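Missing here is one protein chain; the remaining ones are kept as they sit in the complex.
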Amino acid sequence: MSASVAEIPVESRVHYLNVDYGIKSWLFTTDHKRIALLYLGSITLMFFIGGIAALMMRLNLLEPNGAIVNPETYNKLFSMHGIVMVWFFLVPSIPATLGNFLVPLMIGARDVAFPKLNLLSWYIFIIGACFTLYAVISGGVDTGWTFYTPLSSLYLTTHVLAAASGIFITGFSSILTGLNFIVTIHRMRAPGLTWFRLPLFIWSLYATSVIFVLATPVLATTLMLVGLERVFHAGFFDPRLGGDPILFEHLFWFYSHPAVYIMILPAMGVISELITAFSKKRIFGYKAIAYSSMAIALVGFFVWGHHMFVSGQSAYAGLIFSALSFAVAIPSSVKVFNWTATLYKGSISYDAPMLYALGFIGLFTMGGLTGLFLASMAVDVHVHDTYFVIAHFHYIMVGGAVMGYLGGIHFWWPKITGRLYPDVWARLAAVTIFLGFNLTFFPQYILGYLGMPRRFAMYPPEFQALNVLSTAGASILGIGYFIPFIYLLWSIRYGPVAPANPWGAKGLEWERAPSPPPKENFEEIPVVTEGAYMYGNPESYNV
Amino acid sequence: MTPSLSGILLQGGFNLRPASASTMAPDVDHLYFILTGISIFFSVLIFGLILYFMIKYRKRSDAIPPPTRMSIPLEVTWIVIPVLICAFLFVRASAVFVHYQDPPSGSLEIFVVGKQWMWHIQHSEGPREINQLHIPIGVPIKLTMTSQDVIHDFFVPAFRQKMDVVPGRYTTEWFQATQLGTYHFFCSQYCGTSHSGMIGWVTVMKPEDYAGWLRSNATPESSAVAGRRLFSQFGCEGCHAPDGAGKGPSLTGIFGKTAALENGETRTVDEGFIRQMIVNPASLPVSNYPQIMPTFSGQLDEEQIMQLVAYIKSLGGTEGSK
Partner (left out) sequence: MSDNVAAGGPDINLPAHRHPHPGLHSHFETMEQQREAGTLGIWVFLATEILFFGGLFACYVEMRAIHYQGFQVGSHLLERNFGAAMTFILLASSFTMAMAVHSARTGSRRLLVVFLVLTIVLGAAFLGIKFTEYGQKWHEHLVPGFNFQPTSEQLKGAPAGNVEMFLCFYFFMTGLHALHMIIGIGILTVMTILGLKGRINADRYSYIEVSGLYWHFVDIIWIYLFPLLYLVGGR
């Protein structure tokens, strides 16, 4: 199964982790694998910060009048939760960690096209994170992650500029990562690796990178305009000075809707890898999945107005956005059907990565279907800005993207660290997360339809039962997230040494590089002669 | 102290949707049921298939299974069927939306001003309320709303209706109540510290009770009369003489007419037009009139502007504007 890699014990072999020691070798590295780990550490820290905010929010919502914090603090908590989770965890999660580590390995290259830019993008991320953390520590920001004007530009007295600057700066980190991936995938594929032989993870990162590069600059512009408004009272968004608050909404959502596809497309790419590896089957409908990633990226730029159906936007514009929002659901459903079909007559193992992948498909399906509710204008009028929307996007972001991220981490962990983790704990954590997640967020669909608005620090007492259920789920979910943190760290030192290809998976990173890989990835650049996921008897591939 | 879970569940009953108290609510709920049905169907299908395949095709040996033949007809089927379902949903949902888009003519008009963190409601007959809205049953109610500061949203779950309340312009929403009772309304656009405190009650009454409520909360001036007073107090009649002899047009009968602007555009003289003209006349250069109207921005608050609008409407004109 594995090709020509000598199985030298990892202790006596030189690889990217032990080729150099010392803090300077990490902080000045240009090795994409080490940069991926730098990102991994940073975003894990940000995840815990965002998670603590969430925990405090859910605890507060145990009581109708707020159980632990006052409304001002609660407003800061949900704002920080959104800002940190969206920009400092979800957006970079898969692309900057798994993507940085795997893109060169999967395409048979020695590094990304611009390794120094890659390191720069991490530093930019850290600087942006520092600005945002400053905003947190110095009292928090209460704009909501959506920064609507004129509230954020004129009325709030919290550290809006610091938070906006942090996000602005980190945006450039995304742009550089996207730029790097696009050039790398176009120009550095190994001989024989044509576009339609690429792993689907690469396709999904390519689509994501297109969005990074085209959408993020508009966010930068929008935040700059808010900054100008705050400092110089320019009047772009202030009606008293002739400005238009709705203009902000258009500019903001023009970025932020494609941004949600930035958050989900890489996870979909991971799922394609996991489903094939753990059912030992070629993916069903390779081209359909590849094209659907590009279609989602493209159509995703034209649906932003579905966040603005009740903003005072014209009904005609609303109808167009509604139609396009239905359209963008189709490529996602194509993927779900193709993944499910891949399982048919496979040889399915229940390792932790596969449990995450299967959970993803179910939860993403549920979250995506509730997107149809929101695309339906008449229903959206009722559920806009209620807990229904919160439930919808958490099903996709948490039930989808985070589970895809965790599945990917568990899948590629042996490749990244050269160690195996205890499978029993991993599967237990996956199941705990799945159950805790559903208990947290399913009640929120009901809460939303009942009319509980989002961003409410206090609520009418008849909503309490569902809130309590949701908080109970959140505690279980929190425990579920904590468990992998423990055993993954443990495995780095005490886990059994991993072979080059513990899962028996196809792919250049598994078949042509040891675990962990050497600094230059491959002794010799591989020459590719077959497509992706070619499990089984080659002669049977005349289908 | 966290109350016991079972205690809470037994107390509040367990509803899946709010009261259905407007003409629109049953249509929205109907759509919601269709969507829920489709969602349950596909969720069960996918979860079911996954579970079934997981068990039936679980790994039994190290043998690699043969690949499944690619099937274009299958791909096409599962593109076409979702497209048809989405088209169906789009048409149904848009139809409901468009049907309830415009308030019927003859709607009872009520003005709403949202500000951090309370709602001022102004009935045209004069009575005012704070964080309360009394309305008669069976009559279409049109709310004309604006904000004095940031964006808010007036949301009545029982009516399945909401609309953002935006500073600098008027937005409208309408509903017709079908059930007596009191129902929550909430601000549902985050607006700062007491966003979750910016809530109140809609009280739906029988028409005769509503009339009685109006009488017992009567104010010396109706909105239109207050507007008349402001019209003279701020010198408007100097230019807008009723006979048209002043520098500006007479406003008698002007409401609902079409105004031609110097750049060739035409606009309907509706509530929003009048407000914009008062606050930023330079942005509406009407043809055939000198552009000398001063701005009253900062001199009149939103409620006073609404009173002026009510006055101008009372001078007659055609209805049928949004």
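Chains: A and B, in written order; residue numbering restarts at 1 for each.
Keep in mind that, in the parts below, a residue touches a chain if its C-beta (ideal position, glycine included) is under 8 Å from a C-beta of that chain, and two chains touch if they have at least 3 such contacts.
In this text the structure is predicted, and so the values were computed from the model without any measurement.
Chemist: Could you tell me which of A:218, A:458 or A:500 touches the chain that is not displayed?
Modeler: A:218
Chemist: In the full complex, which of A:41, A:192, A:461 or A:496 touches the chain missing from this view?
Modeler: A:192
Chemist: Using the definition of touch stated at the top, determine which of A:85, A:163 or A:179 touches the missing chain.
Modeler: A:179
Chemist: Can you list where chain A touches the absent chain?
Modeler: Answer for chain A: residues 104, 109-115, 175, 178-179, 182-184, 186-192, 194, 213-218, 220-222, 224-225, 228, 231-236, 241-244, 247, 251, 254, 520, 524-525, 527-529 touch the chain left out.
Chemist: Footprint of the hidden chain on chain B, which residues?
Modeler: With respect to the unshown chain, the touching residues of chain B are 263, 280, 282-283, 285, 291, 295.
As a working rule, only the chains that are shown with their structure count from here on.
Chemist: Counting in whole Å, what is the centre-to-centre distance of chain A and chain B, each centre being its mean C-alpha position?
Modeler: Centre separation, chain A to chain B: 34 Å.
Chemist: If you look only at chain A, which of its residues touch chain B in the complex?
Modeler: Residue list for chain A touching chain B: 62-63, 67, 71-72, 75, 142, 144, 146, 148, 150-151, 154-156, 239-240, 242-246, 279-282, 284-285, 288, 310-312, 315, 318-319, 322-323, 326-327, 329-330, 333-334, 336-338, 340-350, 358, 361-362, 365-366, 369-370, 372-373, 375-379, 381-382, 384-386, 446, 449-451, 453-462, 464-465, 468-469, 472, 535-537, 540-541, 543.
Chemist: Give every residue of chain B touching chain A within the complex, in rising order.
Modeler: 2-3, 5, 8-9, 11-12, 14-18, 24, 27-28, 31-32, 35, 38-39, 42-43, 46-47, 49-50, 53-54, 57-61, 63-70, 74-75, 78-79, 82-83, 86-87, 89-90, 92-94, 96-98, 100-101, 116, 149-151, 153, 155, 157-158, 160-164, 166-169, 171, 184, 186-197, 199, 280, 283, 297-298
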